[in-house]
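With one protein chain withheld, the remaining protein chains of the complex are depicted in position.
The block that comes next holds subunit A.
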Amino acid sequence: MGLFKRLFGQITPGKNKVRILCIGLDNSGKSTVINWLKPKKAMAQDVVPTVGFSVEEFTKNGLSFTVFDMSGQGRYRNLWEHYYKEVGGIIFCIDSTDHIRMCVAKDELDALLEHEELRSVPILFFANKMDLPQAVGPVQCVQNLELSKITDKPWHIAASNALTGEGIDEGITWLGTQMGRAARAK
């Protein structure tokens, strides 16, 4: 029975719907990451700064994703916490070339980690813009944001280049596995 359920569960549409929140500072490449995940036809040619937030739905790895792409601008950041409820996973984009604002990213991340609603929600970090010469590696990002101190949530960091899609699939696969595991545990 369990085997059947698992097999059919994978292909039944609408069964494994997950909500994902995509956050990060402005200009870190959130919308570009989401754009890459969309099917080829739906991809936007150029990405503009998000105002407020936008919702994208697509299917990947047998999971039906509903992604809330939040705006990262300072004035919209207080919207983030209103969407923390019933979230299956979080994508946190880091602009690995923006050294000066690492402290701001860390501050926002710390506020997120302390939030009640997000207990044991998996977090996927994208160290984005890896193609640029001044980018720092994912290891450096882990040190700057003190990610090793996160103990109550599963997390993963992937170096990415959202323009070419490098590293994004790897990260999403990890997130899918984590969320699938959490769904079965329920």
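As a convention for this text, a residue touches a chain if its C-beta (ideal position, glycine included) is under 8 Å from a C-beta of that chain, and two chains touch if they have at least 3 such contacts; residues count from 1.
Criterion: contacts and distances are computed from a predicted model.
Novice: Under which of the names "CTLH domain-containing protein", "Exosome component 7", "Bardet-Biedl syndrome 1 N-terminal domain-containing protein" or "Ubiquitin-related modifier 1" is the non-displayed chain listed in UniProt?
Specialist: "Bardet-Biedl syndrome 1 N-terminal domain-containing protein"
Novice: Quick one: which of A:His99, A:His115 or A:Arg184 touches the chain that's been left out?
Specialist: Residue touching the absent chain, from the options given: A:His99.
Novice: Using the touch rule from the top, list residues of subunit A that touch the missing partner.
Specialist: 25-27, 74-75, 77-78, 98-104, 106-108, 111, 134
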